[in-house]
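A single protein chain has been omitted from the complex, and every remaining protein chain is retained in its original position.
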Amino acid sequence: MNTIGNIFRLTSFGESHGSAIGGIIDGVPAGLRIDIDDVQRQLDRRRPGQSDLTTSRDESDKVEFLSGIFEGVTIGTPIGFIVKNSNHRSADYDSLRDIYRPSHADYVYDAKYGRRDHRGGGRSSARETISRVVAGAIARQALSTIGISIKAYTSQVGNIRLDNADSLDFDIIDSNKVRCPNKTKADAMERLIEDVKKDGDTVGCVIDCIVEGCPAGFGEPVFGKLSAELASAMMSINAAKGFEIGDGFDFADKKGSEVADEFVNLNGKIATKSNHSGGIQGGISNGQPITMRVAFKPIATLLRPQPTIDKHGNPSVVNPKGRHDPCVAARAVPIVEAMAAIVIFDAYLRNLSSRIDRG
Amino acid sequence: MNTIGNIFRLTSFGESHGSAIGGIIDGVPAGLRIDIDDVQRQLDRRRPGQSDLTTSRDESDKVEFLSGIFEGVTIGTPIGFIVKNSNHRSADYDSLRDIYRPSHADYVYDAKYGRRDHRGGGRSSARETISRVVAGAIARQALSTIGISIKAYTSQVGNIRLDNADSLDFDIIDSNKVRCPNKTKADAMERLIEDVKKDGDTVGCVIDCIVEGCPAGFGEPVFGKLSAELASAMMSINAAKGFEIGDGFDFADKKGSEVADEFVNLNGKIATKSNHSGGIQGGISNGQPITMRVAFKPIATLLRPQPTIDKHGNPSVVNPKGRHDPCVAARAVPIVEAMAAIVIFDAYLRNLSSRIDRG
Amino acid sequence: MNTIGNIFRLTSFGESHGSAIGGIIDGVPAGLRIDIDDVQRQLDRRRPGQSDLTTSRDESDKVEFLSGIFEGVTIGTPIGFIVKNSNHRSADYDSLRDIYRPSHADYVYDAKYGRRDHRGGGRSSARETISRVVAGAIARQALSTIGISIKAYTSQVGNIRLDNADSLDFDIIDSNKVRCPNKTKADAMERLIEDVKKDGDTVGCVIDCIVEGCPAGFGEPVFGKLSAELASAMMSINAAKGFEIGDGFDFADKKGSEVADEFVNLNGKIATKSNHSGGIQGGISNGQPITMRVAFKPIATLLRPQPTIDKHGNPSVVNPKGRHDPCVAARAVPIVEAMAAIVIFDAYLRNLSSRIDRG
Partner (left out) sequence: MNTIGNIFRLTSFGESHGSAIGGIIDGVPAGLRIDIDDVQRQLDRRRPGQSDLTTSRDESDKVEFLSGIFEGVTIGTPIGFIVKNSNHRSADYDSLRDIYRPSHADYVYDAKYGRRDHRGGGRSSARETISRVVAGAIARQALSTIGISIKAYTSQVGNIRLDNADSLDFDIIDSNKVRCPNKTKADAMERLIEDVKKDGDTVGCVIDCIVEGCPAGFGEPVFGKLSAELASAMMSINAAKGFEIGDGFDFADKKGSEVADEFVNLNGKIATKSNHSGGIQGGISNGQPITMRVAFKPIATLLRPQPTIDKHGNPSVVNPKGRHDPCVAARAVPIVEAMAAIVIFDAYLRNLSSRIDRG
């Protein structure tokens, strides 16, 4: 289905080359003042064409809110919004009507639905993430009223990765083309992407995300664990292929004694000495920063011919025409932040009913 | 919430030291003959005390079906079941009533609910997975009627891991104590776990899982991607901290040209030459084997004293009494299989309405 | 929430005097050819200003589909749509900003959300039903492919009601101003409404609805009974206050022997001699016509001054300005049909997974 969330819910629609992309955000509490400029800024961060490292399409991607906000404040009714698809070059895609591009969703859509909108990936296009960023921006504004902030950044592109020795300066994230918080590594990543681009190739990446200020108690045990909800949200992003909380896969090679997060009394507040758990224990936030990582595969659209077959099983060749990212990193950062915001704000709202004496 | 699934749905209940663990499986199509012995066998695979490498509690864990199956066949009504908690040694836990064990869920349950059943982890105990295994066994039986099979195995324990050079013999999985399909590595893993146990320590692991026979078309685009549903299901298992589909985190260091899964016409059937995507593209199964990996942290209960604090913030020490797994690997294998079965069978049922000319 | 349905799901948004009303229809199977003109015709039937008996606003109410339909056929992706609010006379409502109109939702919205869009009823306006009619039209087109048709009509306005002696001619429903299938009664109802209008008053009504061609087996037992889903859908319509299936409240005064629907073998098909049950037994359709009735209260907006209080508790007077229906009957007919279509088509899709040997 095209809905995410339990109380705070985004339902989205839209194909890449249809009239518009959009969505409905339901469950937004009334009384939240919305900064629409900020929503647009998040969309701008997601937009392709921000730099030579991302795609060169000029999409204006202006969000229009159609309901749910009255005199600048939410009124408890659903927020409908659209972003028009201004740049229709559908003819670019005529040659792809019957072709199954490698590692793309063309074939599976045909297999599932018996038909598809072949233009620009249709529903499986990364344009779909526009709706996520809009909803995420609203969620983030709501979270800021309760002291919760979210920050994502690129931690790996190809074989260039941040390691423990690297200092992180979150203030520079948006001032480099790959949204990496270490200048040296950012430069190296940019060079790598340029090299990859010259080869008509693409490259994978990892995005890290930190949620700060989240109180203990968010997340529903068993199937609604905060870790499970975050995993689902992140793995639902196009091209996401791996997810970790805290030490993640590194846990496999660790002893329990090495990674036990010892509880301590920190000025009257319960805290942990270390944070291998990544802020989540038993699926519930423990008050420490929530840390997670998302792995993205290289973009499947190469700028070189690729052999494949068409829907009839005949050999064919994909000859993509020129406007695609060589690496999703820069654009994935605001999307990862948006998904984290959606999940955490929903968890906050769900947690309002955890105790009878709360309401 | 304590429910997983959309059409095929498991809702579970039960604390470790309450009267019983159990659940309700809703959405099971009528007409499925249930092999109850097979369900019990899966439960037996999950049970602690199968070997010296797992915990020494003698839990009989017999499943009782209370509804939904009539004369051996499902009738479309919900399947209620319970597994009694026969081994109540609640007094073992009296000393833990107010103590927050490191990396356990004690503190977060208190933070969320203001109270908890402190005996044996209460709801956060691994006993909760009993319900998953029961529902998974039913789902797996249903999947077998449409030619889908699921196999999980241990691929890493501490620094011992399967690599590409290792041959895999799936027939030996259940005949070694760690459920690893390579005898040499299995032996090494067992030795490692014994060493860890002697130290009163625990160790992490990775479980691999393969779904074979899944046709193209399962999974719902956007937020209900098959990869997202699997991620959520796996990350909802106790101690799970990482999840990958296909090449997962290895994608980050790859070029698009290295990992493109080229489509080929294989005897009239559309297939891919390679399977870096892990059988899922655009969130939908593509007919190739679905491959995934789940990382588990080391069990948090050590067999040695651990410093901590109590609920009042006073320093304390955890002195666990002796019956806990040093590694979840062996028991995690049937649980991972169960979660995969639940998700895949639900995806099958959801896919029945993907085309108007299907019904 | 603003979502109805389980597999076939409508999520709607929009305030009366915002930019647009719209929605997202999810779960539409692929391969359904959509007749957009027919959708518009259903909207036109709902529109005010069709006759002197309904409101005199000139709303064009043109639906724009934004996604989910490609080359005239559904592709399995969500159908986004909007209907612009062209006729903004917001200033008409300035005097109502702080006033609680009797039997309107003004007060409860303030009580719930602490604020509201006071213009034209905001979200509680009957304009919200536009989205229902759009989704209902799509559902109805889908149902027609499986031989199911839906017909609603006005059976009572004030003290004028159809009785068993009245002949019904469904062909004349849309050719009279109250959508009543009996010419004599239709004329009487029209006269009554005109009289009521002259008094600046309004009057209640009952709409009957029949679903024909529905096979046995739709509806989910227990909480998802077809009767319960229909009741919920109908009672969610603005001003709906009562709902009946089959003989409804008349059952209270009946003996079991009088209303038993005896099963008979009708040319090899199982049928019932009578249909007191209204086509639903145990919450599941039995193959007979599904018959139901919905009672609507008189529209709360009178064309005469009404005493009330404002949000501060001070006495005030409502002086409505001139454009409101004296009776919802004519416009309620297509809305009732739409809700029935949404529920029945959803029930059809849910029923696809009722048996393991179905898929």
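Labels for the chains are A, B and C, by order of writing; each one numbers its residues from 1.
The working rule: contacts are C-beta pairs under 8 Å (C-beta built on N, C-alpha and C of every residue); 3 or more make two chains touch, one makes a residue touch a chain.
Everything quoted here is computed from the prediction, not taken from an experiment.
Visitor: Just name the one of A:Ile7, A:Val63 or A:Val178 that touches the chain not displayed here.
Guide: Only one listed residue reaches the unshown chain, and that is A:Ile7.
Visitor: Among B:Asp44, B:Asp98, B:Asp117 or B:Glu258, single out the residue that touches the unshown chain.
Guide: Touching the chain that is not displayed is residue B:Asp117.
Visitor: Just one of C:Ala233, C:Val333 or C:Leu349 touches the chain that is missing; which is it?
Guide: C:Ala233
Visitor: Check each of C:Ser16, C:Ser67 or C:Gln156 against the chain that is not shown and name the one that touches it.
Guide: C:Gln156
Visitor: Touching the hidden chain in the full complex, which residues of chain C are there? Just list them.
Guide: Within chain C, the residues touching the omitted chain are 1-4, 6, 10, 12, 100, 102-105, 107-109, 111-114, 123-124, 128, 156-159, 161, 196, 199, 201-206, 215-225, 227-236, 238, 240-249, 251-265, 268, 270, 272, 276-278, 281-287, 295-302, 304, 306-309, 313-315, 351, 354-355, 357.
Visitor: Considering the entire assembly, which residues of chain B contact the chain that has been omitted?
Guide: 1-3, 9, 11-15, 18-24, 26-27, 30-31, 64-68, 70, 73, 75-80, 82, 109, 112-117, 122-123
Visitor: Which positions on chain A touch the chain that was left off?
Guide: Answer for chain A: residues 7, 27, 29-32, 74, 76-77, 142, 145-146, 221, 348-350, 352-359 touch the chain left out.
Keep this in mind: only the chains that are shown with their structure count from here on.
Visitor: Where the contacts of chain B and chain C overlap, which chains show up?
Guide: In this structure, the chains that contact chain C and also chain B are A.
Visitor: Tell me the chain pair with the top count of C-beta pairs in contact.
Guide: A-B
Visitor: Given that chain A is a copy of chain C, what angle of rotation, in degrees and a multiple of 5, matches their CA positions?
Guide: Fitting chain A to chain C on C-alpha atoms yields 180 degrees.
Visitor: Note whether the interface between chain A and chain B is symmetric in residue numbering, meaning over half of all numbers used appear on both sides, and answer same or different.
Guide: same
Visitor: Indicate, using Cα centroids, the chain positioned nearest the centre of all protein chains shown.
Guide: Chain nearest the centroid of all protein C-alpha atoms: A.
Visitor: Cα centroid separation between chain B and chain C, in whole Å?
Guide: The answer is 46 Å.
Visitor: Approximately how many whole Å separate the CA-defined centres of chain A and chain C?
Guide: About 39 Å separates the centre of chain A from that of chain C.
Visitor: Indicate the whole-number Å distance between the mean C-alpha point of chain A and the mean C-alpha point of chain B.
Guide: So the centre of chain A lies 26 Å away from the centre of chain B.
Visitor: Quick one: which residues in chain B touch 2 or more of the other chains?
Guide: 221, 354-355, 357
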